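Every protein chain but one is kept in place in this view of the complex.
Let's look at chain A:
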């Protein structure tokens, strides 16, 4: 019974934090839309929001990360972007989260490796959708640039995650 109560308490306590992370991810999405940073491929973003998803993945688990990721994508889709951007974000977000969650579960990689894999699959999924949307396979030629940018942003976000996860955990679990 106490265990059940604890679980309920955890669940209730978690919700405000998930809300804060969703809000944070939305703000980062907005920053991404106003940064004049362009890879030469439409729809490709730096993936700053992934820091929020990564922290949730390590703090409260895959389900919460999915929830926040999808809420973030749908809300930002309506707020700042158009339908196609929504499609790319959704593909990138879901695929990268599946990959990160699976890699994390193997326990063979640190948060940095997990984040790098997430960054790459985020970009790869977006380019795959782009190929279908415009029905032109030649966009695949951009893949090397996307892979490298995925590694770089993935590493930066992973390092940031490594610093932030223990700190946020210290705040939430008191």
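Everything below uses one rule, namely that a contact is a pair of C-beta atoms (placed from the backbone, for glycine too) under 8 Å apart; a residue touches a chain by one contact, two chains touch by 3 or more; residues count from 1.
Convention: contacts and distances are computed from a predicted model.
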Choose one: "Copper binding plastocyanin/azurin family protein", "ABC transporter-like protein", "NusG domain II-containing protein" or "ATP-dependent DNA helicase RecQ". The correct choice is the protein name in UniProt for the chain not shown. "NusG domain II-containing protein"
Touch as defined at the start, partner being the missing chain; which of A:67, A:94 or A:133 qualifies? A:133
Identify the residues of chain A touching the omitted chain, counting contacts across the whole complex. 38, 40-43, 81-82, 84-85, 108-110, 112-113, 116-117, 120, 130, 133-136, 138-139, 141, 143-144, 147-148, 150-151, 155
